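Complex shown without one protein chain; remaining protein chains in place.
Chains here go by letter, A, B and C, matching the order in which they are written, and residues are numbered from 1 within each.
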Amino acid sequence: MSSSIDIGPFATSLGLQLDVADGDQVVADWVVGPHLLQPHGILHGGVHCSVVETLASVGAALWLGDRGRVVGVSNTTDFYRATTEGPLRSTALPVHRGRSQQVWRVQTTDGSDRLVAQGQVRLQNLS
Amino acid sequence: MSSSIDIGPFATSLGLQLDVADGDQVVADWVVGPHLLQPHGILHGGVHCSVVETLASVGAALWLGDRGRVVGVSNTTDFYRATTEGPLRSTALPVHRGRSQQVWRVQTTDGSDRLVAQGQVRLQNLS
Amino acid sequence: MSSSIDIGPFATSLGLQLDVADGDQVVADWVVGPHLLQPHGILHGGVHCSVVETLASVGAALWLGDRGRVVGVSNTTDFYRATTEGPLRSTALPVHRGRSQQVWRVQTTDGSDRLVAQGQVRLQNLS
Partner (left out) sequence: MSSSIDIGPFATSLGLQLDVADGDQVVADWVVGPHLLQPHGILHGGVHCSVVETLASVGAALWLGDRGRVVGVSNTTDFYRATTEGPLRSTALPVHRGRSQQVWRVQTTDGSDRLVAQGQVRLQNLS
């Protein structure tokens, strides 16, 4: 099931492994690899935004299903803890699933279950 | 000068070419390559966030200079126009450069000078 | 206890009644009065932002205590449901309580426990 979800070339390059993916929740495991760093050896903030964007989009698309397709309109991501290595887990949950728009929140935690980043994506439902 | 700036492996993989880079402005040209797409053939929103994050960080770091280093605390990016190909230009300008924090705004336009995405990054100055 | 908290003239004019207020949680009850409306008879979005700002500030100040004072740096509030009357309840919980900054999230629900608005405030701890 979740293995059949195509997240496209960019999100694939981030190394996301979708463990759960349906219209109520999306969970992905991933690893801070050297190709995801900024010059000081820390995970690039844009990677956090990209993971947030990907998981929110997957969840919103699965919830909308055959009724249309979703397009992201804004992404707000906060960075709470600099990360240099190790496994991360990101979990997306819906905040709002309306007729015309959805809002999903994504939390990313490290191996010690500490909050590393958190973001929110607003998506428009196009029919 | 700007050619000497190390943006790290992740931002490099986006194909950013820094044309201007100082503490007052950062301008980069880049191209919507196939490796940056989401499954529907559109530029992945996370790429926009990542470009915003990179340019804001470069500008903020150059402005702070030897006085310390900067760390991003939040990134808010809005997507205005779906893009499937072609050249883009991103320009970062400071909104606020204070003692403890900076805020930079980044606009991305397409080859027809239309606004494609716009974002804002808050960074903390660490001494 | 919570009755002893001074929220100042502006927040007082909103009619907030603090039911719980400590460094881990702030809960307030309030009512959509006619003085809080915009021209179409709907609760003004700025009132939602103001309630979010107030509760987050109270919680952050109580958590920091004698160690300093807090100052808000940004407020992001989303509006999910137009409201014209009736009681609302707003609950603030910490997302992040760090050495230099705090982030608090505030949810506002209506009498039917539906999400009406939700916001997040970033505050700086000044010593």
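One rule holds for everything that comes next: contacts are C-beta pairs under 8 Å (C-beta built on N, C-alpha and C of every residue); 3 or more make two chains touch, one makes a residue touch a chain.
None of these values were measured; they are calculated from a predicted model.
Student: Of A:V20, A:V73 or A:L93, which sits in contact with the chain we cannot see?
Tutor: Checking the options A:V20, A:V73 or A:L93, the one contacting the hidden chain is A:V73.
Student: May I ask which residue of C:H35, C:R67 or C:R114 touches the chain that does not appear here?
Tutor: C:H35
Student: May I ask you to list the residues on subunit C that touch the chain which is not drawn?
Tutor: Answer for subunit C: residues 6-11, 13, 34-40, 42, 44-47, 49-54, 57, 69, 71-79, 82, 121 touch the chain left out.
Student: Which parts of subunit A are in contact with the chain that was left out?
Tutor: Spelled out for subunit A, the touching residues are 73-74, 76, 100-101, 122, 124.
Student: Write the list of subunit B residues that the hidden chain touches.
Tutor: Within subunit B, the residues touching the omitted chain are 76, 78, 80, 95-96, 98, 103, 115, 118, 122.
One rule holds in what follows: only the chains that are shown with their structure count from here on.
Student: When subunit B meets its copy subunit C, do both sides use mostly the same residue numbers (more than half shared) or mostly different ones?
Tutor: On the two sides of the subunit C and subunit B interface, the residue numbers are mostly the same, over half being shared.
Student: Can you give the whole-Å distance between the Cα centres of subunit A and subunit B?
Tutor: Whole-Å distance between the two chain centres: 20.
Student: Please tell me the distance, in whole Å, between the geometric centres of subunit A and subunit C computed from their C-alpha atoms.
Tutor: Once rounded, the distance between the two centres reads 28 Å.
Student: Calculate how many whole Å lie between the centre of subunit B and the centre of subunit C, each centre taken as the average of the chain's C-alpha atoms.
Tutor: Here the centre of subunit C sits 33 Å away from the centre of subunit B.
Student: Where in subunit C do residues touch two or more of the other chains?
Tutor: Those would be 76, 122.
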